[in-house]
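All protein chains but one are shown at their positions in the complex.
For chain A:
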Amino acid sequence: MASQKRIQKELAECTRSPPPGMSIALASESNLHKWHVVLQGPPNTPYAGGTFGLVVTLPVEYPFKAPAVTFATRIYHPNVTNDSQGSICLGALKPENWKPASKLLGVLEAVRALLVEPMPDDPLEARIAEEYKADRKEFEKNARAYVARYAKGQPKFDGEAGGAEAAKS
């Protein structure tokens, strides 16, 4: 736990100058290792107009182990599991790629970039990736439908990994 200083500074950096459309807060003031991020769907994407919750979990070994980032809000995306886990496939977070010199600001930027430009060649949802490649219109329609269904209003972070329950009812 010798990294408290660094986590504090990273948090300060992320809150001070977050990636566009993001706001960052601690899940609870007493725990530096769990962050709640609210992400506005980037403009000119099917996700525009949606508000997504992200949970950033820093392992105790951080920065020597990669942080975990999951969607608390359901999203229709080739690189995010279409379930209540909301796991993200992000190259930089893979254990073999993670470097202690990487910063969370960069990670959050990468997550946002993933919404702007999905990576269908490294998918978690093969069917959605296929659709993204073969029938972009249909993909965008489905993605927008998910936004309308799940990503309106303030995201809910209830439960460890967020979840489908976070959908607006």
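In the analysis below, contacts are C-beta pairs under 8 Å (C-beta built on N, C-alpha and C of every residue); 3 or more make two chains touch, one makes a residue touch a chain; residues count from 1.
One rule holds for everything that comes next: contacts and distances are computed from a predicted model.
Of "ubiquitinyl hydrolase 1", "NADPH-dependent diflavin oxidoreductase 1", "Dolichol-phosphate mannosyltransferase subunit 3" or "Pyruvate dehydrogenase E1 component subunit beta", only "ubiquitinyl hydrolase 1" is the UniProt protein name of the chain excluded from the display. Looking at chain A, the residues touching the absent chain are 1-6, 9-10, 13, 61, 63-64, 66, 68, 81-83, 85, 87, 89, 94-95, 98-101, 103, 124-127.
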